[in-house]
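Everything on this sheet refers to the single structure shown next.
With one protein chain removed, the remaining protein chains of the complex are shown where they sit.
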Amino acid sequence: MAVSNDLFVQMNKEILHAEAIVRPKLSFWQGAWLRLRQNKLALGGMLIILVIAILALIGSSLTPYSYTEQKLLDSNQAPSAEHWFGTDELGRDVFARIWYGARISLFIGVMAALIDLCIGVIYGGLAGYLGGNTDNVMMRIADILYGIPYLLMVILLMVVMGPGLDTIIIALSATGWIGMARIVRGQVLQLKSSEYVLAARTLGAKVPYIIRKHLLPNTLGIIIVQVTFSVPTAIFAEAFLSFLGLGVQPPLASWGVMANDGIPSILSGHWWRLFFPAFFISLTMLAFNVLGDGLRDAFDPRQRR
Amino acid sequence: MLPYIMKRFVSMIITLWLIVTVTFFLMHSVPGSPFDRDGKALPAAVEKNLMALYQLDKPLSVQYVSYLKSLVQFELGPSIIRAPETVNDMLGRSFPVSAKLGAVALTFAIIAGVALGVVAALRHNKLIDYVATVVSVIGIAVPSFVVAALLIKYMAVEWKLFPVATWGTWKHIVLPALALSFGPLAIIARFTRANMLDVLTQDYMETARAKGLAPWVIIVKHGLRNSLLPVITLVGALIANVLTGSFVIEKIFAIPGMGKYFVDSIYNRDYTVIMGTTVFYSILLIFMMFVVDVLYGIVDPRIKLHKKEG
Partner (left out) sequence: MSNLLQVENLHVTFQTHGGEVKAVRGVSFSLKKGETLAIVGESGCGKSVTARSVMRLIPEHTGKITDGRILLDGLDLCKLTEREMRELRGSKISMIFQDAMTSLNPTISIGEQIMEGIIRHQKISRRQARAQAIEMLNLVGIANPERRLKQYLHEFSGGMRQRIMIAIALVCRPAILIADEPTTALDVTIQAQILELFKSIQKKTGISIIIITHDMGVVAKLADKVSVMYAGKVVESGPIRQIFYDPQHPYTKGLLASMPRLDDDRSQPLRPIPGTPPDLFAPPAGCAFAARCDYALEVCRLHQPDVTDLTHEHHVSCWLQDPRAKNVFPLQTATGL
């Protein structure tokens, strides 16, 4: 046998332990970030959102034209070095208007999502936390509201309140919070009855500890995902309302308003008037959706494939 | 099963009542008279006559009760702008048009969406999967009026394959139905793909393989069935999607359907029509969702509806 006799001595386990590859322990957030970083698509979405947001802030100062300045002599000009995205039928610079519109559209999307978040988390959290009959009644109400067709209600509210930036946000969040409330309530209920929380409490964990260690990692992820999806939903709904003439009113301009104004241009050949707003609506929708998908996968490694 | 249907039915009625009530009071809280045009009020005498004609001079509670009464008899009220036409007249004329367009669009969306989703899942991470992903992402990201505009531009104006707009022959249906079905198609494809991928990893698929069944038998008998059943639950949401989509599409294609009337009534601030149409849409939608729910309970043996009480 080729094996040396010297080796037949008790093993020094220290060496083995030293050789063992130590896999670093990752916290929930580190793990999620690591998984998100590997998802190129989601990172791309994040980058696009970032760029659009930055351009929304500074884009209009990249061109000498303002979004309201009308030059009727320069109407319907194709994209050129002078007007990067062309001009509309009133001779307004489309580039300047796109980034002004980005502000309005993103503002509507983010505000509606944030209001949904606040109402939804409080309502759902309370229902789940209180449980019992209170929960029953609260969720029955939410169920009935959930059955109401979302856009119909929004249209109705807009008709009554009249078009405008603030009314759009109010109308969108009047029914938009229910999805969030349901999710939060479900999570809280599940957590309340979960065995690991029971185990933690048995071991003497205090409420702040349970909230930090169990409630937040388990619910925050799903909440962030939901918010990521509700931003584009609101932007889309605003575009839809603009089509019905219920969007923001001039001189304000959102992407939805611009796209709607640009529809006749498809026949007149001034394609840029529809293309740019439609492109940026789609790009934003896309970016938020892939980011949302990526976040969902990152926060819920069990569902990964 | 029966108790569940009853329970669902009662909650459907409550939801409808809530919508009707909210709609009624919202419409009546609009400042100014419904007869005001461009901020100008009508002569007082004319307005008084009109108010009496539409019972708007009575107290709100009386109006509400009489509105509910007429609703139960399915009288949705008059049109103020298009008098003497009533909402019923308009719906009677436009509903068949919208129903036809919606049915064609929904059928196409379901068939194409399911097919795309299934094929994408079976060829996971292959070319067709990426195609399906791109299609579903575009379908979700691009507003339907943009799709409609592009279809008109190319299919109708440039290549002259189909008429640009209006309603009549089957050729008139193609473009609006395509534009209308694009969003739902994307949603179905995405959902089906995710379901199918999930089902493919289920343990019972392994059991089926262990029986020596051929792959296509396994996929059709054990895979498709289980991944398509949940798609039924999506149909309710899709009907809502097609419905709201039709506002835009019918307007763009100048199709004399409910959506166009609804949008026109919003532009014209024809409050009774807005109210009547909203209520009609809600009834339609909520009833469809009810039917879908009950249907799903019947089709899927896993759902033990009668035990879901409480």
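The letters A and B name the chains in turn, as written, and every chain counts its residues from 1.
As a convention for this text, a contact is a pair of C-beta atoms (placed from the backbone, for glycine too) under 8 Å apart; a residue touches a chain by one contact, two chains touch by 3 or more.
As the structure is a computational prediction, the values presented were derived from the model and not from experiment.
> For a quick check of understanding: of A:V3, A:I58 or A:L73, which residue touches the chain that isn't displayed?
A:V3
> Of the residues B:K153, B:R190 or B:H222, which one touches the chain left out of the display?
The single option touching the absent chain is B:H222.
> Could I get the residues of chain B that touch the absent chain, sorted low to high?
202-204, 206-214, 217, 221-222, 225-226, 229, 300-302, 304
> Would you write out the residues of chain A that touch the absent chain, in ascending order?
1, 3, 5-13, 15-16, 20-21
Methods note: only the chains that are shown with their structure count from here on.
> Starting from the mean Cα coordinates of chain A and chain B, work out the distance between those two points in Å.
Spacing between the chain centres: roughly 25 Å.
> Could you please specify the touching residues of chain A with respect to chain B in the complex?
140, 143-145, 147-153, 155-157, 159-160, 232, 236, 239-240, 243-246, 256, 259-260, 263, 266-267, 274, 278, 281-283, 285-286, 289-290, 305
> Can you list the chain B residues touching chain A in their complex?
On the chain B side, the touching residues are 11-12, 14-15, 18-19, 22-23, 26-27, 29-30, 137-138, 140-143, 145-146, 149-150, 152-153, 157, 197, 201, 240, 243-244, 247-248, 251-252, 263, 266-267, 269, 271, 274, 278, 281-282, 285-286, 289.
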